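Missing here is one protein chain; the remaining ones are kept as they sit in the complex.
Residue numbering begins at 1 within each chain, and the chains themselves are lettered A and B in the order written.
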Amino acid sequence: MKNWLSTLKTLIWKDLLQEWRSKDMLTAMLAFAILSIFIFNYAMELDPRQRAELAPGILWVVITFSGTLGLNRSFVAEQEQGSFDALVMAVPGLGSIWLAKQISNFLMMLVLIVIVLPIYSLLYNQNLFVPGLILTLILGAWSFSAAGTLLASMTAQTRMRDLLLPVLLFPILMPVNMAVVKAGTGIMSGAALASYQVWLTILLVYGIIMTTISLMVFDYVILE
Amino acid sequence: MLSWNKKLSFLAIFSGALILLAFGLVLFYAPVEQNMGVVQKVFYFHVAAAWLGMLGFLVAAVCAVLYLRKANLKLDAVMASSVEIGLLFTAIANFTGMIWARPVWNTWWTWDPRLTTMTIMAFTYIAYFLLRRGIDDPTKKARFGSIYLIIGFATVPLTFFSARLLRTIHPTIFGTAGTGDMAMTPAMYQTMGFSIFAFSVLFALLLIVRSRLRLNQQWLEEQEALEQEEEFGEVANG
Partner (left out) sequence: MQIKLQGISKAYGRLSVLKNCDLALESGQLLCLLGSNGAGKTTLLRVVSGLLSAEQGKLLVDGAEWSLKSPEWRRKCALVAHKTFLYQNLSGLENLRFFSRLYQHDLTEKELRDRLAEAGLARAGDKQVRAYSRGMQQRLTIARALLSDPDVLILDEPFTGLDKDGSAMLVRVLAELKGRGGMVLMTSHDPQAALAVTDGFVRLSRGVLDEVVWTRGRTWSEIEPNLYPQSTLEGQAA
């Protein structure tokens, strides 16, 4: 058990250090996110109340699209230098390779959210620092990166890589999209918890299912 | 190399006869529905097609799990063919649905949960083929395809549940959809049941023929690789 945890820590630290040096993922994600927020402004000349209701939806769209750009970069190192092989030979439980990637990608998504939320609030003159919304986004980010990490580990090994990930990811992600937007809207409009609680449950269930399946199936992704 | 044989001919004729019979029942046996008129008859094929869409996915998902347990490229041929046929019938279901919806509800599209789920399933199917396209190695193609199918299949229940929940919160302006609207007589149920049966036999026929075609393609590709090895003594990725 101790070994397993230390392996996980080593792998996560490697990913974070790589990202810190190259800033590949963050650059891709942030550039897109900030640009999109500007563009949406021109699409949405609405009164403040309507804007408040639309905010979670737009925010989530921005986060998923940016997140996909980031996910595309997450397996580049392993793919180009063949490190999958080295990791496979060193790590007994291959699921921990997936879990470490998932956690690093999840942390990237959190960084994205932490940066995007204030910018959005500032530009749209809206307070988005509502605990419920933040919780929803965090749950959504975990589910997003769970599905995304598994699929990215596959698309990294195909010819079309970056183009393929969104195509594979978005149909799978539908329940998460619906849940985040519905729960977010409910929270921002001040509705009672009971009206949107089921969506949070859906997010939780999706996260658990996707994490479990990924752990079971990852062996088949990297072993031939 | 697999080629056409007597058993397939029999299945083809049987299937064709069933479909003709289904057509006949729909046109002459089933009564015209009170509220919607003749256009309602599209419904018999619409439901059958939708059923095949789901059947295709189900068969493919089962093959996917079996493939991961024991890699067998024959399973891959069946899997891909099943998805292909399922995709075709999902498109037919959506199309016939739109033909029906326009005169009845005065709209081409609703966010009905079943329609939404089936459309998302169709996107998953298409993504499956794009994934296969991006991989050259046949075993990897089969393996990754299987993994994607399993993930896709696992999310379908949640997608359906979410889509249905969405609708109860924002009810559509056009009233509740589904068979509840129609006054169904026993004759209609019989026609529907027969139609589904006939289409299922058609599915089996198409699946067998398409799988055999894929297996033949595999055989040809292997033949080329074998000949290359004969000539050059080299194998790609050796």
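Note that a contact is a pair of C-beta atoms (placed from the backbone, for glycine too) under 8 Å apart; a residue touches a chain by one contact, two chains touch by 3 or more.
Keep in mind that this is a model prediction, so the values were computed, not measured.
Asker: Touching the absent chain in the whole complex: find that residue among A:41, A:81 or A:127.
Answerer: For the chain that is not drawn, the touching residue is A:81.
Asker: Touching the hidden chain in the full complex, which residues of chain A are there? Just list them.
Answerer: The list for chain A reads 3, 6-7, 10-11, 13-14, 17-18, 21-22, 77, 80-83, 85-93, 223-224.
Asker: Can you list, in ascending order, the chain B residues touching the missing chain?
Answerer: 73, 138-139, 218, 222-223, 225-226, 229, 232-238
Convention: only the chains that are shown with their structure count from here on.
Asker: Which stretch or stretches of chain A touch chain B in the complex?
Answerer: So the residues of chain A in touch with chain B come to 147, 150-151, 154-155, 157-161, 164, 167-168, 170-172, 174-175, 178-179, 182, 198-199, 202, 205-206, 209-210, 213, 217, 220-221, 224.
Asker: Looking at the complex, which residues from chain B come into contact with chain A?
Answerer: Going by the criterion above, the answer is residues 68, 120-121, 123-124, 126-127, 130-131, 133-136, 139-140, 143-144, 146-148, 150-152, 154-155, 158-159, 161-163, 165-166, 169.
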